[in-house]
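For this depiction, one protein chain was excluded, whereas all remaining protein chains were kept in their positions.
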Amino acid sequence: MTDSYDIAVIGGGIMGCSTALRLAEGGMWPIVLDQGDLGQGASGVNAGTLSLQIKRVKLMPYALRGHRAWEAMGDAIGFRKTGGYTLAFTDGEAELLQERQTLKSEAGAPIEFVTRKALREAAPNLSHKIIAASYCAADGYANSSLTGQYYRGRLRDAGIAYRERCGAMAVRREAGRFAVETPAGTMHARRLLLAAGAWLKPVAAFLGVELPVRVRINTVSVTERMPPLIHHIVGHATGLLTMKQKPNGTVLIGGGWQGRGTPQEGRGEVTAETVAPNLALAQFALTPLKEARILRSWTGFEANVPDFYPLAGPLPGIEDAFVLGCVRGGYTIGPFIGSLMGDLILGREPELPLFDPGRDFDED
Amino acid sequence: MTPLLQNHRSPVQRAPMVSFTFEGEALSAHAGETVLSALIRAVHLYLRDAPEDGAARGAFCCMGLCQECLVLVEGRRVESCRQVVHDGLAVEALKRVPHD
Partner (left out) sequence: MIDPCDIVILGAGPAGANASLSAARAGARVTLLDEQTQPGGQIWRAKSAAIIKAQPTPESDAGNTLRDCLANSAVTFVGDVRVWQIERTGDIWQVYTVADGQPGKIEAKALILATGAREYVQPIPGWTTPGVIGLAGATALLKHDMTPPGVATVVAGTGPLVFFTASEIRRLGGHVAAIVTPNTRRDWLSVMPAMLSRPDLVRRGLAWIANLTLARVPVLWGHAITRVEGARAVNGVVATKLDASGAPKGKKREIAADSVCLGNGLIPAVEAAQLAGADLRYHPELGGWVPGAMTDGSTKIKGLYICGDGAGIRGAAAAEIQGKLAGMVAANQLGFDLAPDFEALKSAHARAARFGLAMTALSLQKPGDQALTTPETILCRCESLSLARITAEIAKGAESINAIKSGTRAGMGACGGKFCHTAVARMMAASQGVDPADIPPPTARPPLRPVPASVFAEGFDYDDLPISKPAPL
């Protein structure tokens, strides 16, 4: 094994792995390094929701192509296109739903508004207190637990080098290439891609670059196996709930309720004060869920920057270094934006424009 | 029901019998014993089918950890090794829901 590569990818999640795959297709020789196992960060612990109804308007073209990428991955990643409902329980929520989903629909998402009667026929177990709902037939989910297994297989099939439990301890620019110090020794590469998710800030700091990355600590919970309760994925107008029943009967519940902890300390922690209303809201929306027992709750770090648009492009001020992360809706968009990133690094024109990490970040 | 086990050699005085049902079958138990204990004495060791492969399962850890002895009581999933029998208790077996 050599220790000199065309590019070192720091971070073996969806972003890093999908970029590496495109780079290898384009003839480059990458190595993917991860501090833990592949796909065990946000890529592997998120709720797996693939919903156009919660994507940003400007990111819709990316999300639509991301959906296609997931559909192509299919069974290997537990993809299911179920259609999804977003629910409103109050007049305020209904108004919010109407306004936001109309804009998303105009941006190309096949979103429609459904009557309460139609909703009750399609999803009889949902609460009768729902006053308005939108539906998107393209929505569904994938099994995020399989991210690591899936990309490990893809990297191996493509002959791409990867190292697990091999995090970057320091990164230097020396003699026209990058030296990445890891527990397994120093790796050298001509180029560098930072795709370290919630850990982007400390990794970029190795090169003296300050990225305005912040982190949310999202909580996800799962129930024991239940009889069929709901076929579609479910969301809430405020975003405070996502829910889906997996083929094995377990129900996965998310909604961005915040746990605590920091990426530097390792994993985040669930807090009772936030997981409880999350689970209460879930059974408020899906009444028979009250019969279920909760087996596990966990958290995942979601990175973002102040304008909530991706960091996807050259790392400011460092030649041959790139960064990809902080993509809102990153699970959905990841496989697609990774291939765009690969094209950029290969010197090709990406199909859709990327997002300059050197832009001014306006707090508002 | 005829208990298959002989009277205990070491004299044990037990609470009076009460009636309960498992899958609709009338069984008796000493008031206050666990559902699991009563089912074992009635030689009902097979409690449910494993959700993935449908294989028969019964109680295993007997201390509320392994979740193998789950049964349904009033629609709730409870561990039969922790659920106490009282008169009239209706216990149902968990039904397997096969999936794709």
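The first chain written gets the first letter, and so on, giving A and B; residue counts start at 1 in each chain.
What we mean here is this: a residue touches a chain if its C-beta (ideal position, glycine included) is under 8 Å from a C-beta of that chain, and two chains touch if they have at least 3 such contacts.
Since we're looking at a predicted model, the values are computed, not measured.
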Touching the absent chain when the full complex is considered, from A:M15, A:I111 or A:L146: A:L146
From A:S105, A:N218 or A:T238, residue that would touch the chain that is not displayed: A:T238
Selected residue (touches chain absent from view) among B:L47, B:V71 or B:L89: B:L47
Those residues of chain A which, in the complete complex, touch the missing chain: 36-40, 44, 54, 56-57, 89, 96, 100, 103, 145-149, 152-153, 156, 164-165, 222-224, 238-240, 267, 269-272, 275-277, 279-284, 289-298, 307-308, 328
Chain not shown, touching residues in chain B: 4-15, 29-34, 36-37, 40-41, 43, 45-47, 50-53, 55-68, 70, 76-77, 81-82, 84
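Keep in mind that, in the parts below, only the chains that are shown with their structure count from here on.
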Euclidean distance of C-alpha centroids - chain A vs chain B, Å: 44
For the chain B and chain A complex, residues of the former touching the latter: 51-52, 75-77, 95, 97, 99-100
Of all residues in chain A, those that touch chain B in their complex: 224-228, 247-249, 291, 293
